[in-house]
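Every protein chain except one is present and positioned as in the full complex.
Letters A and B mark the chains as written, and numbering starts fresh at 1 in each.
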Amino acid sequence: MGNRKATLLVLPATVISFFVVVGGLLAALMQSLGLLPFAGPPTLNSSAYLTVAPDLPSAVALSFGIAAASTLIAVIFGFVTAMLVMRGRFGGRLIAMVSTWSIPFPHLVGAASMGLLLGDAGFLARIFGTDSWPELVGGPAWIAVIAAYSWKESAFVALVVTGVLLTRATAYDETAALLGAGRLRRLRHVLVPLSLPALGVSATIVFVYVFGSYEVAWLLGRPYPEPLPVMALRLFSSASLSSRPEAAALAVVTTIVALGAAGLAALALRRVPLWQ
Amino acid sequence: MAVILPAPAESRKEATRNGLFASRRLGRWGRWLLVLAMTVWFLAPLLPLALWFFAERWSFPGILPQEWGTGAVQEALAQGAVPAFGRSLGVALAVMAVATPMGLLAARAFAFHRPHGAGFLSALVFAPLALPPFAAAFGLNVLFLRLHLPPMFGIVLVLAVYALPYTTFTLRVAYGAYECGFEDEARMLGASRWRVLSRVHLPLLAPALMRAAFLAFLVGWSDYVVTLLVGGGTLVTVPLLVASAAAGTGNDAMLSVLSVTAVLPPLVLLLGAAIHTRRRLGVRS
Partner (left out) sequence: MSATLVIEDLITTFPGTVRPALAGISLEVRAGSCTAVLGPSGSGKSTLLRSVAGLEVPDAGRVVLGGTDLAPIRPEQRGISLVSQRPLLFPHLNVLDNVAFAARVRGVPRREARRDAADFLDVVQLGDLGNRRATELSGGQQQRVALARALAARPGLLLLDEPFSALDPGLRTSMHDLLAEVRRQLSPTLLLVTHDRDEAVAVAERVALLGNGCLLQHAAVQEIYTRPVSLEVNRLMGGLNEVPGTVRGGRHESELGSLALPEDAAGASGPGTLIFRQESIMVSGVDGPGIPAIVSAVKPQGARRILTVQVGGQLLHAEAPWALPVAQGTPVRLQIPRSALWVLPEEPTATTTGSTPNATGDAIDQLVTDHV
């Protein structure tokens, strides 16, 4: 009885999720295998995958690199922010306020702002002089892209970690201090382990999001080599009909890597000494 | 779309004059340096945006605009900023209207009952967190075309699914801390089932509902890729205008006007929520 009611309650959410997640993925998969052509009879073939195969290693590596670097910076800056917010007082309140600012920024707008800041005619280039200004936007190191992602996501990580720490960390911090642990020891033996689950979950969400995200890399990146989503969208909107299955093949590959990363992270998180 | 709201101010217990946090010489300088560095990190990208907004002419390498003005606003209006704003608002409100109640129902089911296949169902609801939106949009683009669904419908449907993890999670956490005793107490005092829902249940959940609704709004408001792919470019929202302005060169002033337009509504909602919370707390204490 209770079970049937429960099923009715989750039904609306799961039906539309099922349609979008499973339906969308199946359609993309069929498209990539030539089963949903724009014109002509459907034929099962792997030519789309074979066509994109040569570009895949560099695209996957690039997307992976951007996502890993952005996640690392976001986690470090986010944790530092959370620690400062936790200390309270004026500095903590200030940091809590300014980190909230990036939350309503759409990623695209964050990227545009980062372009205005870091571009070769950007605000920093104007301040520090033009001659030696490095190629941050569209450069080989993808610095503006990584900066835009980690700028927005560090605030996200900070919020998740403060949400977990604020309620319990002070009592544990005091307990550890009275057991003789100094500041650094408390950080290493108490605050980091307590934040680890929150850091792990938020890092996974950030990594998977950045890996499959398009607009920031498209706006601030360089034309070649391309990250997976950028290549996929270029093929998707290109004029030739044969490029649609190739775009779908890239979408399938991106999804597999993203889901794989999320799965691995879930397994790893299960081994972290969690609480409740 | 990794977004989340700050924890409500009431849970922030200030550690005043705690002996542990008493600053000592080097520690104090180090902490202030860190505070300064993080403040610069979070605020730096906002500065050129604000300067460009009021720049009539700002040619390189001037550190400040040579002429101030609001001509860029006219340009942005000419690009169709007003109708785009309306369309964005429509999408965001529709996503909010779909994802919040559905998230509420799902959260209640996960919190208080154990539906059949709870693991699979929650995996389904939270799957969008790990699913690149462009990948889902590729496949759905074909499906929607074959089913002859209007683009607005498809966009809202996909974005609502992408908002569901956030609304469901927020409300699930709220139900986790929810004290069923209040409902029992109200029933014992003679309140009917519907009275309990409207007078006890929803008011107790109101803060979490507001957070969930804001997150859903933000997902709909910020989206670029789904609107572009599922709508096929027919539905021009503010992010699409920002993208085309950012892809071009030489219109940085208009880009900043459009960017500010894209940030303002969620920012106003965020500030409104913060002020509301503070006022409510002020009344209570």
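Of note:
One rule holds in what follows: contacts are C-beta pairs under 8 Å (C-beta built on N, C-alpha and C of every residue); 3 or more make two chains touch, one makes a residue touch a chain.
These numbers were taken from a predicted model, which means no experiment stands behind them.
Screening A:V22, A:L94 or A:L196 for touch with the missing chain picks out A:L196. From the set A:A39, A:I127, A:L178 or A:L267, the residue in touch with the chain omitted from the display is A:L178, counting the whole complex. Residues of chain A that touch the chain left out of view are 171-172, 174-182, 185-186, 189-190, 193-194, 196, 273, 275-276.
Keep in mind that, in the parts below, only the chains that are shown with their structure count from here on.
Chain A and chain B have centres, each the mean of its CA atoms, that are 16 Å apart.
For chain B in complex with chain A, the residues that touch the partner chain are 1-7, 11-16, 18, 20-21, 27, 31-32, 34-35, 38-39, 41-49, 51-52, 60-63, 98, 102-103, 105-106, 108-110, 112-116, 121, 124-125, 127-140, 142-143, 157-158, 160-161, 164, 168, 218, 221-225, 229, 239, 242-243, 245-247, 252, 255-256, 259, 262-263, 265-267, 269-270. By the touch criterion stated above, chain A contacts chain B in their complex at residues 2-3, 5-7, 9-10, 12-14, 16-31, 36, 77, 80-81, 84, 86-89, 91, 94-96, 98-117, 121-123, 125-127, 129-130, 148, 151-156, 159-160, 162-163, 166-167, 170, 173-174, 177, 183, 202, 205-206, 208-209, 211-215, 219, 229, 232-233, 236, 247-248, 251-252, 254-255, 258-259, 261-262.
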